[in-house]
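Only one protein chain is missing from this complex, and each of the others stays in its spot.
For reference, chains read A and B in written order, and residue numbers begin at 1 within each chain.
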Amino acid sequence: MKPTLQLDSHGRLRHLLTLEGLSSELLLQILDEAEIHDQALRGPDKRQATLTGRTVINLFFEPSTRTRSTFELAATRLSADVMNLQIAASSTSKGETLFDTLKTMEAMQADMFVVRHEASGAAHFFAEHAAPGVAILNAGDGRHAHPTQGLLDLFTIRRYKGPDSDCFKKLTVAIVGDVLHSRVARSDIHGLRTLGAKEIRVVAPPTLIPAGIEEMGVKVFHDLDAGLAGADVVMLLRLQKERMLGAFLPSLAEFHRDFGLTRARLAKLKPDTIVMHPGPINRGVEIGGDVAYGPHSLILQQVSHGIAVRMAVMSMILGEPRAPVRAKRRSRR
Amino acid sequence: MKPTLQLDSHGRLRHLLTLEGLSSELLLQILDEAEIHDQALRGPDKRQATLTGRTVINLFFEPSTRTRSTFELAATRLSADVMNLQIAASSTSKGETLFDTLKTMEAMQADMFVVRHEASGAAHFFAEHAAPGVAILNAGDGRHAHPTQGLLDLFTIRRYKGPDSDCFKKLTVAIVGDVLHSRVARSDIHGLRTLGAKEIRVVAPPTLIPAGIEEMGVKVFHDLDAGLAGADVVMLLRLQKERMLGAFLPSLAEFHRDFGLTRARLAKLKPDTIVMHPGPINRGVEIGGDVAYGPHSLILQQVSHGIAVRMAVMSMILGEPRAPVRAKRRSRR
Partner (left out) sequence: MKPTLQLDSHGRLRHLLTLEGLSSELLLQILDEAEIHDQALRGPDKRQATLTGRTVINLFFEPSTRTRSTFELAATRLSADVMNLQIAASSTSKGETLFDTLKTMEAMQADMFVVRHEASGAAHFFAEHAAPGVAILNAGDGRHAHPTQGLLDLFTIRRYKGPDSDCFKKLTVAIVGDVLHSRVARSDIHGLRTLGAKEIRVVAPPTLIPAGIEEMGVKVFHDLDAGLAGADVVMLLRLQKERMLGAFLPSLAEFHRDFGLTRARLAKLKPDTIVMHPGPINRGVEIGGDVAYGPHSLILQQVSHGIAVRMAVMSMILGEPRAPVRAKRRSRR
């Protein structure tokens, strides 16, 4: 992976593929931009003209109504023209046809692709082959990265533990659950490290911790109570039930007993601990329903912030005058 | 069911779940507003700015391309941002997950949900749990209600039997067909009663008449010719063929013979009798194709009026200044 692929020669964001390698200045710039959008979304008219006439294509090789909705709404509210394409990954699994799809949709004068794919690295593949002036936004690729989720998590933490961006340096963050399969966990860890989080913990049974994760600068816990002790932020991960049973876990009930966040466990934590989850939740598995909608939970706020963060990234990448870049692209054709 | 759930403290429409309990003043206000939209839809530019920047989500747990299209067009022509979500009812049958879906989409700053669900009461469930400032429009819930269909039927009757709104008091209306399963029949009956229809009849074989329907103030007929005699308005219901055979009916041919509206039967009625059907029609079952496109039929006009009526309801609920309500909602998050 080449993180520099994401920046143009002026150091501005060109694609968003991963939070790995992005500077704290750039991360905070995105969060600041998102604050402005979050404010604007509170009024009745949530439209602004920033991306009028630009074309954003949601290219989803893996179905996800919920994630697609957030990108669709973000682009629509920036006045972009949005088109949703749901493509069976099976029919385009080969790089050759991914390439054909990219080039064909580029030829339809698309300005940005929001790409979701089950294969790690798919968004990088698109970015490496995209024409100048065409932007790629990673909406989740395999186990690799989900950078806008990472950004909205950082935004939410700063909103409730800040407002000072230095707040991260005082925070102990516990990431709980299926770290092994989680692109969300990877993006969260990259972002939290860059912003200087005091301590990052991953808490899961050994079968759900990837080998060598300590090298990312995190502490590994296999006991939930130990992992939660003193945490300021608890980030729960979604358990992909369908691919879990048998291979990695004895039973969902056992997972809940050992690693589920219940009201009783929450009561032992600091009163200002915040609880986060990327959704959709599995009630009674990684989280109790009463915790999900309880006073510590920021799960719905995360959803709201997700729109603002995606609007920020889209407008930072596409909203500026890019006339010279675009002129170059067109003359090549 | 709490019909008052539909009104705010000033008696204005807040949700639209059922016509039951709505005053004749409010019904006529909607019809009057719809007249304005129907007029505007005759020009080449069918867009108006009323709901610019508002977000309307079509939440369809039961597939219905046709009904969804009318709501999508109505909202689009009011300049709202529309998002279509088709959700398998099976995966969200439990109240818990319906609740999660509502809260998640609310967090995406949705202003209105158009809800279609196979379970009676689903729209009420959403309205009971919706945040202040979020509106629910019932697009059909089980056998319970389909209020916008009821409104467009009232609109169509007044258009062709009015223009005076007192016209209903002189009308005998025959509702023919599968009354048992029909949410359309229920909404029509509620609306017609409130507007003072002289006589409302339901005409069907005994197996397709719900027990106790006389309490709604209707007369029951099991013979079509008797039921049609003297009728000013004939409202045919769609026969859900797939769930009919065997259980309720001996055969479609027999139903057509006994309860289908043919040209011969129509010839015996008053020359100014109007024929209506919510569509899509089953030719040769509840209606003959020559009747459907014949001079008495208002079936296509009903479709047109459906757009105007839905625009009226959407703009009455969302179009007014609701700043204080919305501000309250936002500050809660």
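A few remarks follow.
As a convention for this text, a contact is a pair of C-beta atoms (placed from the backbone, for glycine too) under 8 Å apart; a residue touches a chain by one contact, two chains touch by 3 or more.
Note that the coordinates shown come from a computational prediction; the quantities given were computed from them, not determined experimentally.
The hidden chain makes contact, of the residues B:Pro44, B:Gly212 or B:Pro271, with B:Pro44. Considering the full assembly, B:Ser69 is the residue among B:Ser69, B:Ser120 or B:Ser165 that touches the omitted chain.
When you scan A:Leu7, A:Ile87 or A:Met216 for touch with the missing chain, the hit is A:Ile87. Summary of contacts with the chain left out: across B:Lys219, B:Arg265 or B:Arg283, the touching residue is B:Arg283. Annotation for subunit B: contacts to the undisplayed chain at residues 41-47, 65-66, 69-70, 72-73, 76-77, 279-281, 283, 289, 293, 300-301, 303-304, 306-307. Considering the complete assembly, subunit A touches the hidden chain via residues 52-55, 81, 83, 85, 87, 96, 100, 103-109, 111, 321-323, 326-327, 330, 333.
Keep this in mind: only the chains that are shown with their structure count from here on.
Rounded to the nearest 5, the angle that brings the Cα atoms of subunit A onto subunit B is 120°.
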